[in-house]
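All protein chains but one are shown in place.
Chain IDs A, B and C follow the sequence of writing; residue 1 opens each chain.
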Amino acid sequence: MLIRAGYDIGFATEHPTPLLLMLSVHPSREADLREPQTMVFDPPVPYHQYHDGFGNVCTRVTAPAGGLRVRADFVVADTGLPDLHAPDARQMPVEDLPDEVLVFLLGSRYCETDRLSDMAWALFGDIEPGWARVQAIVDYAHERIRFSYAHARPTRTAFEGNDERIGVCRDFAHLAVTLCRCMNIPARYCTGYLGDIGVPPVDDPMDFSAWFDVYLGGQWYTFDARHNRPRIGRILMARGRDATDVAISTAFGQAILSKFDVTTYELPSD
Amino acid sequence: MLIRAGYDIGFATEHPTPLLLMLSVHPSREADLREPQTMVFDPPVPYHQYHDGFGNVCTRVTAPAGGLRVRADFVVADTGLPDLHAPDARQMPVEDLPDEVLVFLLGSRYCETDRLSDMAWALFGDIEPGWARVQAIVDYAHERIRFSYAHARPTRTAFEGNDERIGVCRDFAHLAVTLCRCMNIPARYCTGYLGDIGVPPVDDPMDFSAWFDVYLGGQWYTFDARHNRPRIGRILMARGRDATDVAISTAFGQAILSKFDVTTYELPSD
Amino acid sequence: MLIRAGYDIGFATEHPTPLLLMLSVHPSREADLREPQTMVFDPPVPYHQYHDGFGNVCTRVTAPAGGLRVRADFVVADTGLPDLHAPDARQMPVEDLPDEVLVFLLGSRYCETDRLSDMAWALFGDIEPGWARVQAIVDYAHERIRFSYAHARPTRTAFEGNDERIGVCRDFAHLAVTLCRCMNIPARYCTGYLGDIGVPPVDDPMDFSAWFDVYLGGQWYTFDARHNRPRIGRILMARGRDATDVAISTAFGQAILSKFDVTTYELPSD
Partner (left out) sequence: MLIRAGYDIGFATEHPTPLLLMLSVHPSREADLREPQTMVFDPPVPYHQYHDGFGNVCTRVTAPAGGLRVRADFVVADTGLPDLHAPDARQMPVEDLPDEVLVFLLGSRYCETDRLSDMAWALFGDIEPGWARVQAIVDYAHERIRFSYAHARPTRTAFEGNDERIGVCRDFAHLAVTLCRCMNIPARYCTGYLGDIGVPPVDDPMDFSAWFDVYLGGQWYTFDARHNRPRIGRILMARGRDATDVAISTAFGQAILSKFDVTTYELPSD
């Protein structure tokens, strides 16, 4: 399956403002690109890219006074298969986890494991460890939070999302990630493209989506507490401990999002 | 100068409990070790070490049911010079910072940059960028928080510490780190040994200490919002985004700290 | 497309012998696994996995006296598309390359850039930089070396392969990688599965294959100097500076390869 994806984003700025952008497809999907994801800046400005500690591609650029627009439009190949369903995937004892995944058991800005641990054990302590426990957590987050664009708030943490019972896809992901970590299941936050492939189209304007991975039985599996069903055509952009690490844009100064268009759709096969 | 340092720490456990320990001297000080920092476990148990993403040495061990004691005792060479005072160190524009330090501008579990940014700019926006601004932040945190072991709370964040005006050395560090990041000054949280070298001895039992580094003019400088004066004989153990990343011990299960002795003192020179 | 892949490898040892194995599918393909790549050891022995500096999954295990057998058998999803052909991909000036790729311009154990640089510039200096130049290098290596399993030699370098004009797939890759680096084109060595998908079946017993990536126009592209044509169904296991970094097995002591079966084939679609 071929998927066309891209974005067209504008920043309004009064003064030159350094930006950190995470708008590139993740290196793990690089080999699937059938057209390059060239970033086009208007006005044209120099930029610099690097990989952060999670392996994500970060772009550094300074928006000139007056603003900056950035867009890309590319084609990526996909297996066309839904997220894996592996009900037999076992929870690994902490002592058997690889060193690298331990960081995904710790707390982070929006995932207060220290504050939600008691609740997590009360809710999920009796459920069979492994896939079933993760699914129970995802079910809980999916039910607990009511989706509402109107109630998005960038400072909302998992604890607050659980308390306020409202939020957007990042809040679903933060709550589920935090509860998994509390139960000693490594969980990492993901962001990327997710088109309406195989599901009824949604009316809202398209946006990037947030989901998460858990580490079970020696590998990472994808879960999505917002949609709570296997989906086709996720294109990963970045992953990290929480939304802090994978923010689409971080401005070091004032930069207003003046335009935000995301596109993702399956190309008709010939 | 030669410094003798070490610890003797006990964990009480009912069930076998995986522990993640950050008790080793940081690799940047390894070449200064004049006696090895061999960890002795009682009962003897197998353990495994690795470097985390910040370069810290992490030790993984499982405390058996009944508890575990770990100790070490070693000698480290030191220049005997106080923390550097560099009042001319300039604040670098964000666009000139090395890629690796950008992560130390972001928020983290105990450093809510998004919630303290307005206050930071109101307080320190008019102060000359660079060393003077960092010193002003350190002065603020030093004054703002009253030291009290009795009021230690592991979940306290920088925002909460600023609000409650009480805390321990980690709270001083978290507040200052957060305010520096708000002002676009990279700051990382540090933990290690700090003996009473060159200062009047303190009555409290010895503990590990927390301080922080800021990145100015192309290098990292040490600041200490708890003591607010240059000190001699810091022996770094670990550094990270905040206390989450450098916790002396993280238990995946119930483990009560049953013993906690830290020693650090200058060896008499012959 | 679904591909079934696996291996069954035996080591004969007289004494307990530590082994370092790179037999896992690369993390960039982990999300494509539809069945886990569980390693089964006979006799059952404890093992430990970690990621090396290139992101490859490494397995540490000690073969007991008498030997060790390891096997795995799994299913991986693939887009079914051939290696990308991008004749317009431009060569980037060295000064514009990302920091991370610079290491793939340096020499390494089997890639003596310092000894082949003059020849490379004499042969390829007049060819248009970018895709055409890489293709010319691949054509050269493909023609220069005659394939012969009988003449495999693990110590053969690119310089020696060019001189001896004989070798196996790793020698094709080393020569092309070295020449690309000489021309300031970052090149990394790859190893993995490559079945006979879309090509006439080969009589030889199946083996792992070696190919390489070059960095052009901001992304990595796959080339294969042994086959010199786009192929379908590569499953990457490991990549590095040369074969040293991605050896299927490195034994720290004597270990004779007593069995070596590799399988890769397309599963019939229903």
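Basically, a contact is a pair of C-beta atoms (placed from the backbone, for glycine too) under 8 Å apart; a residue touches a chain by one contact, two chains touch by 3 or more.
Fair warning: this is a prediction, and the values are worked out from it, not measured in the lab.
One of C:V40, C:V94, C:A152 or C:L257 touches the chain omitted from the figure, and that residue is C:V94.
Touching the omitted chain from chain B are residues 1, 27-34, 36, 38, 49-51, 55, 77-79, 81, 84, 86, 89, 98-100, 217-220, 222, 236.
Take chain C: the residues that touch the chain left off the picture are 18, 20, 48, 50, 52-53, 58, 60, 62, 93-95, 99, 102-103, 105-109, 111-112, 114-115, 154-155, 184, 244-245, 250, 252.
Everything below uses one rule, namely that only the chains that are shown with their structure count from here on.
Of all chains shown, A has the CA centroid lying nearest to the centroid of every protein CA atom. Note on chain placement: the centre of chain A and the centre of chain B lie 31 Å apart, centres being C-alpha means.
For chain B, residues that reach two or more other chains under the stated contact definition are 48, 50, 99.
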